Structures are given as C-alpha cells and as structure tokens.
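Just below is one structure, and these are the notes that go with it.
Excluded from the complex is one protein chain; the other protein chains are retained at their positions.
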C-alpha cells in the first residue's frame, strides 16, 4: 500500500563528496517488502521546489521501522534535503514501483549486481536479500572517481565486490563492463541500476541471460497517473504501447522496454 | 546607512495571542539611531513568500547590537517568521524610513503617545527616548480585546498609561480617542501609530497641535524605488505630488499627506 | 455537507472539487489512495479517437512554483476508454467529465459522439487548448470563429452538456469565451496551461524533449484568477476554474473571481490527497467566512456588496 507520511530523520551524513546517506523512521516502512522500490519526497514546505523527488530505498530495517536512502545532492531539491537535520520531518510518499525479483535467482545460483554511481544504492537491500536467500552475489560498482565512491565495504561484506572508476583513482580504471569481461565473471541472474548507457551495454551483452534493469525518468506523480515517465515497449518501439517507469517499473526485465 | 545583513535570532516569544516579540542581533543595529524606523525582512530562503515584510523597530539595544520587533503572525510570511528559533538567521534590510522627531518635544513638555494594535511597538523606543530627554510621556494604547494586549506594563514604567479595548475586556471599553477625551488629557506633541481611521480621528481632533503619524502601506522595495507605497500630499489631494511611505515616511507630520 | 452541493449543466455534484484532466489519469492509481466517490467529479485524461503515445521524454520539468508538461495527449484511445476505463470508473459514485481532444474537427466529433453516450459521463470538456500538440490544435483554442464552429459541431452530436476548456495563451480571453458561448457551450473550464520553456544549464538545450510545455501550478494562479474575473462578467456560462489550486482558500479565491466549481491539477502530484483534504476543509472555511453555501461566493469580487 502506498502511504504518505511525515517521517522523522534518524540520521543523515555525507558519506562521499555530495553523496548523502539519510535514514528515516515511519510507519510506512511496514509497507516496504521488496528491494528496488523508491519513495517520492517533498523536500520543502514551500511551493518551491514544487515537485517531489524520487529516491530509491537502499536499506530497510523493519525492526526499527527505519529505511535508508543514498542520494547525490545535485540540484536545489536534493541540496535542500541534505540540509535537514536529525529530528526534522520529511514528507514521504511510498513505497512506489516494482522491485527487483529476488525469486529470479535460486538458492545456490550466482547473481551479478551491477551499479553505476547513484544507481548503486538500491542494490544494497537487494544484495542483502539475495544473500539471505542463499544466492551467491558478486558486485560490480562503477563511479566517476574515488571521491564519490561509497558503500564498497558494505558490499564487500555481502560478497565479492569490484569497483571501477572512470579516472582510475580507485579500483580498476574504466567501466563496469570492462571488469565483468576482464574478470570473466559468470552469473545466473544480472541485476543492474545506473545510467542508461550502462544499462544498454548490459542488455546487449547478456541477451541470453536473465537480466533486470532499474530505470530512471523525470517524474510528476510517481504513482502512474500523469504519464510523465513512460517508455516504449521493446516490441512496439514506435507504437503507442508503453510502460510507466514509476508504476510498471522502475525495474524491468531486459528486453521489455526500449532503453 | 541602509544595510542588508543576516541577523541572528537572540530570542522569540509569543507575548499575546499571535503577537510575537523577536530580538535580533547584528551589525546593522549601529545604524539604528532613531525611533520609528522599520526593517524589511525576508522570512524564507525560498521564492515564496517572495517579498520582504516591513516591521517596525520597537526597541534598540546599542550595547548588545540587538533590536526588537513586535509583530502579529497574520499571513504566511509572519507565520513563518514566528516559527524561527533562537540561533536562526533572518535576512534584514534596514534601518528604513524616517523616524518620529523626538526634538519636536522639548524637555519638560508633555508628549502623548497613541498606539493602536500592532501600531503600538514603535512607540516603545520613542517613549524611552523622550523620557531620557526629560519629556513627560502619556501613553494611550488601543487593542481589540484582552488577549492581544501587550507591553502595557513596560509602558507604565515609562509614564502614565491607559489602555482601551474595543470589547472592554481590559482597560476602558472603547477607543483611544474616548480615553483622551474622557480623561481630558493634555499634551504639547502627539505621536501616533495605528490603523488609518484612528490616525484620521487624531489628525482631525488636534489640528492645532504638533501631531506626528506613522503610516502603513503595502510595499515592494521598501527603499523608495518602486512607487508601491505612495500617498497624495494633503495640499494636492488629486494631483501628482506624492510622498513615499517607505522613504519619506513612515512618519509624517499631520496635515502633510492625505490619509 | 449541504454547503458544498452544487448543480451545473449535466452535473449534480456533492461538492465542487474535482481533479483536473491529465492530472489524475483515469482514476485507477488514486483509487488505491482514497475512495473516488468522495470527489465532486473526475475530469479524466484527454481522450482522442486513436490511441496516442504522446511526446518523447523528458515530458516534465520543474519551474519556480510550477511545472511544465509536454505529455502530448497520451491516451489509450476512444475504444479502450469506452470499454475499459469508463466501465471501471462506474463502480464509484462520481460523475465523469470526459476531456475530448483531437487534431481535427472530425476527431473531436467522433470522440464526443461516442463518449457522451457512456452512462457515467455527465459532461464533456472540449479541450481546444492543449499546447503540446503540434498539428492543428492551436487554431481551435486561439481563433474565436474556429472555436465557435467546433463547439457547435460537438454540441450537435453530444448527448451531454459541453464545457469548453479555454487556453490562456490568447490576447483576448473574453472574445474566446463569447465565441464558444455563441457556439452553444454549456459551460467553460479555464485555464489550461501557459506555454513555457526551461533550458538545462549544462547542455544548453530545452529540458523537455518537446522543447516547450504547458506551465501549471501555483505560479499561474493570478493569471487564471484574472481571466475568470474578466470572463465571468461577460458571459453567462458557469465556469469551472483551475490553475494552481492547492488549498481550500484557493478554492474560495476562484469562487470570488467568478467560478462555480474548481478543479485541481498539479497539486495532486505534490500531495495525492489534496482533493479529499480540500473537500474536508471547505465547509468550515465557507462557514467561517459567513456563507451558508459556497455558491454565494461566486463572483463576489465584482458583484456589488
């Protein structure tokens, strides 16, 4: 069930350059049962910034009714969010969207989790759940440069973890795809979230595999009512059939929609 | 000199129903030398509320670089201001406008200070200065009802003080003009701030006296540049001569401008 | 809540609050959040004869106290709306106002004719003002004579009253209102969005793939209020007002300007519960302002007394 609630800030910290980790507490955590969903945040009580901001859920703590997000303070909305202090309230709508299917990976199988930049966060809750299920996880995370790398240690605790940076300042120089190829990583299921070019490359490279991709699109409502976030389906690339990223996604099976 | 400064909140308290007393600290207090001026406040860091809010200075503390305002939380801007906490900063432009001329009352003379509702605050600094100058002060303050009466005790410490409430719930029932007439109060100079009908009555009743009135008008710039706050001069009531409340006023000699 | 019940051509509403077209889809998503029967009416997403995918993304961009959209009338087309959406909506006790769009006369007529037969469609909203469709559309909303003729033709085929949705992107809104009144419109809805643009600082290009989009939200409210104030004094049609409504207070401002009902668009994205909240708060506000019934507020800004 989608809820709207003023959730209280438990903690907020800058964990890399302009990258913030924000933990909120609220009843609507009870509705969060799957990895890969997102929430839609109103970051001010003013008419400006007007629209909500979609941010993925990166960690769910049911016991404490808390959940965590990791976001980059980029434009005005996220910059304002980053100024909020513990004890403040944030207006949250969620959970929204459809999750990564953990059941796609069976116990004993290997899942490859590929994240790019600010697409990394939702993979964290996913990885935890896969591990719990007895799935072997391998993480390949791509960042621009060392100063914006985050969470690699947390991922390492869950499974094999490789980091690529574009400028080589940390981990391997290059892209996530380089790592996968160079290391000849094998897997049964691939889950990914990150920039579209990365998702496209993965979709192309692993046509024969089970691949799940989480998409981003500018949103209005976040719940499927405004048609802001649609994409074409892959089998009707210029027709009128469509999927909504907010409510049909953000996670799609590779090949389902046109990237 | 007009300055723009982020002043820090020293204290803020609700001293009557929806009436707040706010004390700020900042360098621009050095520029505050006269009673009856005002400041122009930006109450949010957002594009909404967009415009500054004019609020009178009610108390100047040069030693501590602090000044105090008393305002009614009425619309959105003042409501937001009332939520600010000590330690927060407020964007202040000021001091603005022309003051009550204390030199109009000589030592030993009697000054009658007549305030209505939220027009009372600027009279406080004025009264302190007049007392310091050796002028005898009499205060007549009008309010709607008991719950919005404020500062009567502070005024009492400076001189004779009478309070009227429209509903009679505190002090004398009726208007300030009733008190002045009933008590046959006499004076050399009259200073007043409050609703226009009150100012008009005073102007009419004391045509032969030195009377100074502080006006209100909706403002844009607050510094005399936008022509939002003009009024006609009394000697050219439908012509094109004018005075600006923000920079020629807010205090005018009775008979100078058309009320 | 007797103080909110209103009657307009074709519409007997328990309250005058309704989601604006395009901001509520066909109600399915919001039905997960609250009971749609609470609403005065629902203005459904524009329906065209053929299904439409609409414009490429990005389709929305934020502006100060507003947003731009260039959805481009995406909708599943008349047939599907008739066979799936409207029957589904029929489970709720709420009249539907069907927003009818097209790029040529025949499209409008075909859609109006059919959709006005749906049992829960109590009125049509003729969308002659969508700024996000390239072909034709613009003339319908900006040339009085063209608007008049279209209104007339749609009236001829419609089985329910026809409200015409005016575009604010015109020099003379009264002229447009009079034209559609002459054409036989039963009511007006106003305003649609203003054409606007935002440019990305980094790329230097418009944020919207369509380049321009329709500006909505609180930013445009004073323009809508002014236009309704003007139009309501010059035509005798009831007006459903919209543009930046976020609160019960905003609703009253629209009434004072001259509206007889109010639609809420963009605010549904900011707070999906905004419509039921306004409906809940209105009776007390109406009472506290000294009115027995909200309709007493209509046109107070220009009526005597």
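By letter and in written order, the chains are A, B and C; residue numbering begins at 1 in each of them.
Please note the rule applied: a contact is a pair of C-beta atoms (placed from the backbone, for glycine too) under 8 Å apart; a residue touches a chain by one contact, two chains touch by 3 or more.
Predicted model only: the values in this text are computed from it and were never measured.
Within the whole complex, touches from the chain that is not shown fall on A, B, C.
Note that of C:4, C:20, C:68 or C:86, the residue touching the chain absent from this view is C:68. Of the candidate positions C:115, C:128, C:257 or C:294, contact with the unshown chain belongs to C:257. In the full complex, chain A touches the omitted chain through residues 47-48. In the full complex, chain B makes contact with the omitted chain through residues 1-2, 4, 42, 47-52, 93, 217-232, 239-242, 247. The missing chain lies against chain C, touching residues 63-66, 68, 142, 169-172, 194-199, 201-202, 204-206, 211-212, 215, 218-223, 225-226, 229, 244, 249, 252-253, 256-257, 289, 297, 300-301.
Rule of thumb we're sticking to: only the chains that are shown with their structure count from here on.
Note: the chain lying farthest from chain C is B, by mean C-alpha position.
Rounded to a whole number, the gap between the C-alpha centres of chain A and chain B is 56 angstrom.
Residue positions of chain A with contacts to 2 or more other chains are 47-48.
Within chain C, residues 64-65, 218 each touch two or more of the remaining chains.
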